[in-house]
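Yeah, one chain of the complex is gone here, protein chain that is, but the others are all in their spots.
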Amino acid sequence: MATELLLSTHALHKSFGAVIASEALSLQVRRGEIHALIGPNGAGKTTVINQLAGELRPDAGSIEFDGRNITAYSVDRRARLGLARTFQVSTLFDQLTVTENLSLGVQAHLGHSYRFWQRAGEDPALLAPVSALLQRLDLGALAEQRAGSLAHGDRRRLDLAMALAGQPSMLLLDEPMAGTGPESSREIAALIASLKGHVTVLLVEHDMDVVFSIADTISVMVSGKCIASGSPDSVRADPLVRQAYLGEDH
Amino acid sequence: MLLLLEQIFNGLQLGVMLFLMAAGLTLVFGIMRLINLAHGSMYMLGAFVAATVTEASGSFLLGLLAALPAAAAVGWLIEALVLRHLYARDHLDQVLATFGLLLFFNALVQILWGRQPLFMDVPAVLAGSVELIPGVPYPAFRLAIIVTGLLVAGALYFLISHTRLGMQIRASASNREMAEAIGINTPMLYSLVFALGAALAGLAGSMAAPILAVESGMGESILIETFVVIVIGGLGSIRGAFLGALLVGLVDTLARAFLPTLLRSLLPAAAADGAGASLASMSIYMLMAAVLLWRPRGLFPAPA
Partner (left out) sequence: MTITGRKRLLCTAGAGLLIFLPALAGFGGEPFMVSLFSRILIYAIAAVSLDLLLGFGAMVSLGHAAFFGVGAYVVAILAFHASQGAPPDAGLLSLAGTNNALIAWPLAVMVSALVACVIGALSLRTSGIHFIMITLAFAQMLFYFFDSLQAYGGDDGLSIWRRNDLAGLDLADDTTFYYVCLTSLGIFLLLCRRLVQSRFGMVIRGCAQNEQRMRALGFPTYRYKLLCFAIAGAGAGLAGALIANQTEYVSPSLLHWTRSGELLVMVILGGMGTLIGPVFGAMTLLLGEDVLAMFTEHWQLYLGPFLVLIVLTTRRGVYGLLIGRGGHGD
């Protein structure tokens, strides 16, 4: 029987010298939900994502994913367990084509890559999933273009597609809409919303309209601490939150 | 026991030479993030100039006084002409360009001084032995090297931690953009640091000239040992360079002196000597491997 909580942290603590980026942070993400993490700049949201992904080691506390304590696991091991992420600044394989980028994402989860003879570009096991991804993320027209030459919005979509390529059970999205225009934003928001129920999402975002329309749960962070967590309505009404972040006019 | 003491001193002497080489190189790594394969060429130039001027003037002191500015000047020149353009480039470019410089200097030295190695005598005033410890005579010249090296180490320490220039160096090492923003003249600083490193290498070369053969390519083996020192000590750290250099100097010297004998208790004589010689020549690299396993960034890395 799968547990209801897919990801949870217990008293996560991380400091950089005198700056406390995460203080006694306890997050709980339910399976299948879209959980948004909001807060003013400098609240420590990206640090949380980095600790969850494994890029940073917490000073104290633990992280549990799918019933396992993954606090000491490496980045790649977490990814293989189904915990995928995107980056605040899209980091892709600029010299490779969109197809090749996606192929790598797919390949990572198809067993090992100690295959030395067959051309990856002609590998049927890779072609089908890549095709599906191209279609789903509306990247078909750009399939043979170099990732480095894509427009910003397309890069964000490719970033998301690569994270989805391995069919993760959970996605950590670090400001997926950052720097994109309104149309791209809407597309990406719709995509994320469509994941509800299939892929659990922890989303860091500043766009409040998007957050309040697609999130099931919202956690608010200020100065490394989580000051509120609950449904969008309860968060919207929470006086602490209004004071610290949303402002009276929301 | 006496042999041990003598070898310890030899180890210190090698260590101090390595420090002179390593100090400049580690500063260049730490501040300019530049890998410089031509550093050994400064050592070589120092040796050649010292040998030539000493031969011509009869005074080792003059030789030294000529070698240092010569090395510094050449260092300044290659920094301005070549290295300046490499700071922003990737390491591969730096390796290739400085490798090119190395080839150039090796050939230049052969054209100017011929293919035969130069031999230089130890200056007469330091030709004898000194009995620091009663009953243990030690060559005065090698002792002078040790003393010089320690003095330079002290002076460098003072420079880095107690002068304005040193502060600028440390600031640039930890954050280049910030240093520029607060008004440090980075290009000038880089030239100075590089010239200083070159002068130190030239000093090492000058002091080595009476003990080794002065020839084209002599900078290469000490360059590799210098790299080992820096990897062990930690990139960008003068303290690491000093301690790493002493460690490497001692390990290398003591291994060469005693490993074959030690192994004789385990293996037949011929095998012991052979294996001992092999192991001794590899000792500092094995030390480096051990340090890397334990501390991948070196023993005393400069704060990132």
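Lettered A and B in written order, each chain numbered from 1.
Everything below uses one rule, namely that a residue touches a chain if its C-beta (ideal position, glycine included) is under 8 Å from a C-beta of that chain, and two chains touch if they have at least 3 such contacts.
This is a predicted model, so every value here is computed, not measured.
Taking the complete complex into account, A:95 is the one of A:26, A:95 or A:135 that touches the chain left out.
Of the listed positions A:9, A:71 or A:103, the one in contact with the omitted chain in the full complex is A:103.
Listed for chain A, the residues touching the missing chain in the whole complex are 53, 55, 74-77, 79-80, 84-85, 87, 91-96, 100, 103-105, 107-109, 113-121, 123, 126, 162, 165-166. Mapped onto chain B, contacts with the missing chain fall at residues 29, 33, 35, 37, 82, 85-86, 89, 91-93, 95-97, 99-108, 110-111, 220, 224, 227-228, 230-231, 235, 267-268, 270-271, 274, 277-278, 280-282, 285-286, 288-289, 292-293, 296-297.
Note that in this section only the chains that are shown with their structure count from here on.
Centre-to-centre, using mean CA coordinates, chain A is 50 Å away from chain B.
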